[in-house]
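One chain of protein is taken out of this complex; the other chains stay put.
After this line comes chain A, so read on.
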Amino acid sequence: MSERTLRGKVAIAGIGETAYYKHGQSPDAEFKLALRAVLAACEDAGIDPREVDGFASYGDDRSQAVRLAAALGIKELRFSNMHWGGGGGGVAASVANAAAAVHSGLANCVIAFRSLAQGQFARYGLSRLGDTAKDDDAFLAPYGLISPAQRFAMKITRFMTEHGIRHEALRSIAMASYHHAQNNPRAVMHGRPLTEEKYDASRWIIEPFHRLFDCCQENDGAGAVLVVPADRAKDLPHRPTYLLGTAQGGHHRSAAPVHNAPEYASAHFPTVAKNMWAMARLGPQDVDVVQAYENFTGGVLLSLVEHGFVDPRTANQFLVPENLFAPSGKMPLNTSGGNLAECYMHGLEMVNEAVRQLRGTANNQVPDAEIVAVLGGPMVTPVSSLVLGTEATL
């Protein structure tokens, strides 16, 4: 039996995004944003949008595949897919699902995308519960445990306390995103630099490890990538960017109710990271640039640890700004500004940035970047990750 893998089988031929807005400030409706991003990704790839035959998304995206297909005049829809789970846990999974569809022959040309207009719809950071809380929330919301930050904060408290990791390590993660955003005109926080003093003086969202700048923005916009078979990518305008490894899911009972996951202080990547590296036949030491989804900086720490980029015993020494800044840091992190400072596009903007780094067209280009990892939304479950590479890495 031949090896079952996606390594080198598909490529991201095109990337697209809308302008990015503060939440509630998009002049366009959410669905229009999705259309703009899809069209931009097709134009970037040099492919007629009517040739797209599949859509994959995540986080209960409201822009449905069939409506997109109808609006775009798609000739034949062969694949439509929604990945379970909230937030950005499924960002890499949406690309992986598109890739699996393309490689298996279910479809030929699949868009993975995310669209969000929180002015048109509800915000994430405020309660969306009614008078009664159901299921898991019945045991949480009456105690004022409601928002995403609150759902994850006790994982961070436990991990940081257990390993003696200082808040300054998280500050460095925030500093990296803001530093890179200053050189990225697309970034919502472009022109709004962050200093250590400003971070330290920012208000508490949640003690003991969530100041304002540890938390992502909420934004309006859309992003999309176009996935095609590897062979086809060679004939398209851009230098091909290949999927080397990807995985999604969660470790043993990671979604156990009422905060009862056996391995609690986790971003839920232990098995996902292992499977991704195995498919890629690579490890963290091979990676030139890391995009790690920041819902909260503590989640980035956990993601980096579980993917093998950071040893908790040396996290305080390693997670300093100079190690995380492009172009010369040991581990350039979130080089477009990420969710904190470019745009909270639920991580899709990080996939686009990974492709830019491999094409050599990033605003904060890491010289000769050949391999980029994208670690999807942490601490939710299921989670997902992927690693992309240039032709030289095949």
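Assume contacts are C-beta pairs under 8 Å (C-beta built on N, C-alpha and C of every residue); 3 or more make two chains touch, one makes a residue touch a chain; residues count from 1.
Here, contacts and distances are computed from a predicted model.
The chain that is not shown carries the UniProt protein name "DNA-binding protein", picked from "Acyl-CoA dehydrogenase", "DNA-binding protein", "Glycerol-3-phosphate ABC transporter permease" or "NADH-quinone oxidoreductase subunit H".
For the chain missing from the display, the contacting residue among A:Gly164, A:Pro193, A:Pro237 or A:Pro257 is A:Pro257, taking the whole complex into account.
Of the candidate positions A:Thr5, A:Gln64, A:Gln120 or A:Gln150, contact with the unshown chain belongs to A:Gln150.
Touch with the chain omitted from the figure is made, among A:Ala69, A:Ala93, A:Cys109 or A:Leu140, by A:Leu140. Residue positions on chain A in contact with the hidden chain: 125-127, 129-147, 149-150, 153-155, 157-158, 161-162, 203-208, 253, 256-260, 264-265, in rising order.
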